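The following block contains the structure, expressed as structure tokens.
Only one protein chain is missing from this complex, and each of the others stays in its spot.
We just call them A and B in the order they show up, numbering each chain from 1.
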Amino acid sequence: MTADGALRFAPRLTLLLMAGPVIAGLAGTLRPAFEADGMARLLDWPGLPRAAALSLGTGIASTVLSLAIALGLVAALQGGRLFTLILRLLSPLLAVPHAAAALGLAFLLAPSGWIARALSPWATGWTQPPDLLILNDPAGLALTAGLVLKEVPFLLLILIAALPQADAPRRLMLMASLGYGRVAGWMLAVLPAVWPQMRPAVYAVLAYSMTAVDMAIVLGPALPPTLSAQLVLWMTSPDLSIHPVAAAGALVQLGLVLAALALLRCAETGLARLGCRLALTGRRRVWADRWLGPLAAGGGLLVVLVMAGGMAGLALWSFAGPWVFPDALPERLGLDAWARAAPGLGPAALETLLLAALSAALATGLVLACLEAETRFGLKPGGGALWLLWLPLIMPQVAFLPGLAELGLRSGVEGSTWAVAAAHLVFVLPYVFLSLAAPWRAWDPRFAVAGAALGATPGRIFWRLRLPMLLRAILTAAAVGFAVSVGQYLPTLLIGGGRVTTLTTEAVALSSGGNRRIIGTYAMLQLALPLFAFALALALPAALFRNRAGMRPGA
Amino acid sequence: MSGLVLDRLEVRAKGKLIVALDAVVKPGEVLTIMGPSGSGKSTALAAIIGTLGPDFDLSGRLTLNGRDLTGLPTRARGVGLLFQDDVLFPHLSVGGNLAFALPAALRGRKARRAAVGAALAKAGLAGFADRDPATLSGGERARVALMRTLLAEPGALLLDEPFSRLDADMRGRIRTFVLDLIRAERIPAVLVTHQPEDARAAGGRILDPLGRPVSPAA
Partner (left out) sequence: MKMSAAAILLAACTALPAAAQPDPADWAAVLQEARGQTVYWHAWGGDPRINDFISWVGEEALARHGVSLTQVKLASTADAVARVVSEKQAGQDQGGAVDLIWINGENFAAMKGKGLLFGPFAEQLPNWPLVDVAGKPATRMDFTEPTLGLESPWAMAQLVFEYDSARVPEPPLGAGQLLDWAKANPGRFTYPQPPDYLGTTFLKQVLYGVIDDPELLLQPVDPASYDRLTAPLWAWLDQITPALWRQGRAYPANEPALGQLLADGEIDIAFAFNTGRASAAIAAGELPGTIRTTVWTGGTIGNASFVAIPYNAAHAAGAMVVANLLLDPQVQARAQDPGVLGFQTVLNLSALSGPDRARFDALDLGVATLAPDDLGPALPEPHASWMTRISQDWTRRYGVAQ
């Protein structure tokens, strides 16, 4: 009975763990905004209009672009061989932390980067790097590109997870039989069914893109930086008098995100109306297939190529000896950088591993408890609860983490591994929930009925049937959580008080120094840890159930 | 009173009567509920097994050998269930599936293995204990599913179109095997089907979900 009671309480506890820190942190961060003329001084800062415009512009542009590529890929190609290939290549990219993706892109695109080296001097005539402003450009194009690289795989996987409930193949067949083109049929008949399920993810992508700090530091402009990057500069400034300005800036940032979300909401309604009107015209729009298919495939492949190239560049730099422009490859390879980085790499990797394992395990346990409570007591999360779950992803991190850090400092828990793991949990849990909810709900309920009819208690059904049968999905969700934790920058920096150093905080700190070899080693390990987790999530069930054909993927 | 008693068992959804059964199923007897899809067959089944959703209103009583089942959770009813598909647990071996059903009261590894082995032999599947259920033929799977249901020592059996997925030649043999076992073990059984052929073979009364007699020729 007590176990039952605890289980019943699990969903509420989880929501409290999600929303509590966000609301408390928000209050703590924004309170100083109303002190010491914070807002007036912020408005005096000449960089404000541009920083705010950058935040809005890069956020909206990257969201629209990633969404277009992801939707285009699914609409034009799903079911085909090319799609399977792109999906297979994109999935592992989900594990690439934002900072590593940004660094990889920077290595590739810089005027002294790999692309320029590969083309010089034979094609370009450059014997020294051209004086071109590609990275940190004032319009934020490089930052937008970096964000698109990271968000396309995410949106695509969310989309794929939502498809089964939309009955896509039959709807498509119906539309095709009515003479509609593939893309037109998908957009008119499938998208409306899929959209409600992916809406929170799109909102989260928009909010994240507008407020990303680590990517903005590496790729974004600096004259001025994006609003969120500037806020972090102010918040960590020794000049106390600037803190109210930072708080006012956080308020503005929050307002910007909410405004952008409202704009997206309006666009949704408008597009839905437009879609209905288009559907009523009855035009079949077969022409869309001819150019949208190749365009989406090109976009998807470009994302794969750039990411893979960036990661390969990082790897090569970590082993590079002397490598001057315009050589396409280093003069020789060696382990110097690894040997030099080793004393720092070891502890940082261990701390990263510990944090990720802790937060992923906690999150997986909580999500399992929530889902089991949903199954046993019919405690299905309402719309409000679902939004609360998404709250940490939609709320700008710079708006609530500083307040949370201060709270942690006052209570004395800040700076401990546990406190940082708890902060990671806030960001890890929504992703674990998203990954696990679909396979959990898709589990054939007749197994449970069969178990019950054989006299099994709910506990026995959970431990002996559901858990082992869903082991692969559960471990995959845990691996997703693990990867999310590895990539956390701001929560680790602020809640850890500088005493908790992970591969990601080190990589971002080093990135300002520009030593590509050392950065390469950190980024490589940052990449290796989540990949290791995913490999384990695949290998463990495969080994356990090697003699069970019915447990194989796709069975 | 021995057997399964449906004592004015009625199910309504939004006030509309879907199921109305009043019958006594004696040990070894098979009551058939027949009707086209959507006629309330599966609702009747859910009412007996105890998985009725919150949108349904149940009235009347259900007893098994004098024990009131109404309101008990599925696991406490002692009613075995055979699905349209076999619903074998894919992560367990054939023996593991059967052992899952054995009552916990039967203790000791050896004794449990022996019980599993005996059940397999009875179904003509001796030596199948370590096999992966996914490698069995349709007929073999159906027999394993039946033995699994019987090992839980149910007081009554519910058969949910258990033969409809089998090929024509397999179908008759499995049906005979199941029905013979029910008679031999003297278990009251309820068969839900839309196949007149199955209904005839069961040899008992045939009702529609609202309790009206149905002719198997229909």
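One rule holds for everything that comes next: a residue touches a chain if its C-beta (ideal position, glycine included) is under 8 Å from a C-beta of that chain, and two chains touch if they have at least 3 such contacts.
All figures in this text were calculated on a predicted structure; none of them were measured in a lab.
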Shown chains that the omitted chain touches within the full complex: A
Residue, one of A:57, A:111 or A:153, that touches the chain absent here: A:111
Contact with the hidden chain (one of A:88, A:410 or A:546): A:410
Sole contact to the chain not displayed, among A:5, A:322 or A:378: A:322
For chain A, the residues touching the chain missing from this view: 46-47, 50, 110-112, 128-129, 131-133, 135-138, 221-224, 235-240, 321-322, 324-325, 336, 340-341, 343-344, 406, 409-410, 412, 415, 497-499, 501, 506, 508-510, 512-516, 518
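As a convention for this text, only the chains that are shown with their structure count from here on.
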Contact footprint of chain A on chain B as seen in their complex: 49-51, 54, 73-81, 83, 85, 87-91, 93, 100-101, 103, 132-135, 148-149, 152, 154, 158
Chain A residues touching chain B - in the complex, by the definition given at the top: 378, 444, 446-447, 449-458, 464-465, 468-469, 471, 545, 547-551, 555
